[in-house]
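Apart from one protein chain that is not included, each protein chain of the complex appears where it belongs.
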Amino acid sequence: MTGWSPARVWRSRIHRYRLIAARCTSCGRAHYPPSNACPYCGSRSLDNVELPRVGRLLSYSVVYTTPFEDKSRAPIVIGLIDLGVAKLIAEVVDVTPEDLEVGVSVEAVFRRVSVDGSTGLIVYGVKFRPRREG
Amino acid sequence: MAYITGVGLVNVDRHYDKGIRGLAFEAASKALDSSMSSEVDFIVVASSLSYLQEPQLDLASYIASSIGLRGARSIAVESGEASGLAAVMTAKTLVESGVASRVLVVGVDKVSDHPSWRAYKHLSMLYDTESDAFYSIGLGGVAGLLMRLYMHVYKVDRLTLAYWPALMHSNAKKNPYAMLRFSITPEKVLEAPPVAEPLTLLDTFPLGDGAAALVVEGSPSRGALAEIAAVESATGYQSVALSDDPLKIESLEVAYMRLVERTTLESIDVVELHDSFTIMGVLELETLRLAERGKAAEAVAQGYFSVGGGGPVVNPSGGLKARGHPIGATGVYQVAEVALQLAGEFPGLQVEGAKGGLVVSLNAAGSSSYIAYLRSVR
Partner (left out) sequence: MASMLAPERGAGIHGWGVYIPRYRISMAEIAREWGWPDHQWKALGMVEKAVAGPDEDSTTMGLEASLNAIKRAGINPSDIGAVFFGTESKPYAVKPSATIIAEAIGATPLTMASDLEFACRAASEGMRASIGLVTSGIVKYALVVGSDTAQANPGDVLEFTASSGAAAFVIGSSQGSAAVFEGSSTYVTDTPDFWRREGSPYPRHGEGFTGEPAYFAHIVGAVRSLLEKLGLRPSDFNHAVFHQPNGKFPLKVGEMLGFKPEQLKVGLVTPVIGNTYNGSALIGLARILDYAKPGERILVAPFGSGAGSDAYSLVVTDVVEEKRGRAPTVDDYINDKIVISYSLYAKFRDLIRVVKE
C-alpha cells in the first residue's frame, strides 16, 4: 500500500527533482519542501528558489528499525542537512556510518526514494552523500 | 470547570487476546464503575494507529456501539501520539460549554499485533510524509539525530543521557499497569541493541497495546479525583529542519505560555511527560524550563527529578519508556495517573501531598504539543 498515487508523484516532481524551495516575499525566509504559506510569518505570498546542492551535515542517526521494503539499504542514515538558506532532513548515502562525522560537507544526489512493489511507480528525490575532496 | 470522576486503566502489554474494542471496553467499564454511574452523554475516542492497522474509520461510533453506548454522542480525536491529551481537552471543552455533562474519554491503540517492521512503517507516519517521512526514517530516526545534536552542542556524553531510562524503569517497578517492570542500569542502556544511533532499544518506548478511560464532568455529584484546570496546545513545524533551534520544542513552549495565561500553576509537584525516546524527555524538561538548556540530562542523573530530589517528580508512572506508550491512548493514561497522584490514590510510586501536576503530550518531534495542569480537589 502506497500513499504515492500517480497524481501525488506528479504534483511533487519539480520540488523533488530540482530541490526547489519556497521563499516568502514578506519575510524573505525559505523553506523546503514548499508549503502553502510561510511557516515563519504565515504569509501566503511565496515564490520559488532553487536550493544550493552542497551543504553541511548538522547531525545524523543510523537507523536499524527499517521497514521491510527498505531492507536492502539497512541500516539507513538519516541526516539533518544545512544548505544555508534552508535546512532539511534526508537520507545520507554512499558512506559507511563509521566514516560519518557531524559537520562534514555533503552534496545532493538524485536517487530512488521509494518503489511501489514490482509493478508500481518509482518515486525519485534528493538524498545526500559526503562530498568528495578535490 | 471540569473534573475527573472516574478512571480505568488496562495494563500496557501485548494483548493478543483483545482487539481495540475489547481493550476500550475494559478501560471504559473500569472508568464508569469507578465513577459510580454508566450515564454518558458523549464519548470521545482517542486513537491513532487504528486507522492504519485495523484499518477502521468512524472509530468512535463503532467503539461506542460495541461497548454498550449506542446512541451516545461520539467523536474521535486524532493528533498522533498526542491524541489522548487532545481528547481530554475536547472533553473539558464539551463540559464547560454545557454541551455535555458527563463525557467518557477512551484512548486505545494496539502496537504489537502486526510484525514490528510494519509497526515501524506506520509509526513513521507520525512524521510529515511530505518531508521527513518521505524518507525511510523508521522508528526513531528523527529523535536519534536530535540526540546526537544535543550531545554535540552541549558536550553531554552518552552515559549521562542513560540515567533517564534507568529512572523510568525504577519508577515503573511499582506500577501494576506498567509494561516493563524491571530495573536497568545506565550502562545497560549503552549496551542495548541500537535502534537509531545513538538511541538504543533502552532509550525507546516499548511496542505495547493499551487502553485508558476517564469520566469527565462539569458538576460532579460525588467527589472528584482532580480538577482539570487548563489544557492548552499549539501546532509546530512540519519538520525540526524548519526550526532555528531544533533542540527546543517550539510548539510546547507556545502551549506552555498559553497554559500559564489560562491558569496559575500554584505548584508543580508531579509531571507526566512524553518520553517516547530519552532525548524527547530531556528536551521537554528544558523547553518547560524545569532544567536549564543542556542541563536536564545531568539533573536527571543527579536525582533532581526523583522523589526527594528537590524538583518535581517526573514520570512516577515509569513514563512512555517503562509504563509504555500505546500511542493514541498514552495521553489518557498520563491524565489518569496525575489525577490519581493528586487524589493520593496512585497504585504505584505515590508523590506524597501532591497538589498540582502537569501532563505533557506531543506528537513526533513537536508537530503538535499539548499541556495540561491538574489541581488537587482534596
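Which chain is which? They are A and B, in the order written, and residues in each are numbered from 1.
Operating definition for what follows: a contact is a pair of C-beta atoms (placed from the backbone, for glycine too) under 8 Å apart; a residue touches a chain by one contact, two chains touch by 3 or more.
Since the structure is predicted, the reported quantities are computational estimates derived from the model, not experimental observations.
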Report task. Going by the touch rule at the top, give the shown chains the omitted chain contacts. Result -> A
Query raised in the report: Please identify, in ascending order, the residues of chain A that touch the omitted chain?
Result: 13-14, 17-18, 68-69, 71-73, 93-94, 96, 109-113, 117-118, 122, 124, 127, 129, 132, 134
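Just so it is clear, only the chains that are shown with their structure count from here on.
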Requested in this report: Please compute the C-alpha centroid of chain A, do the same for chain B, then give the distance between them in whole Å.
Outcome: 30
Report summary line: Within their complex, chain A touches chain B through residues 3, 12, 31-33, 35, 39, 58-68, 70, 73, 75-76, 78-81, 86-91, 97, 102, 113-114, 125, 127
Report summary line: Per the touch rule above, chain B residues touching chain A in the complex are 116-118, 120-121, 124, 129-132, 134-149, 152, 193-199, 237-242, 246
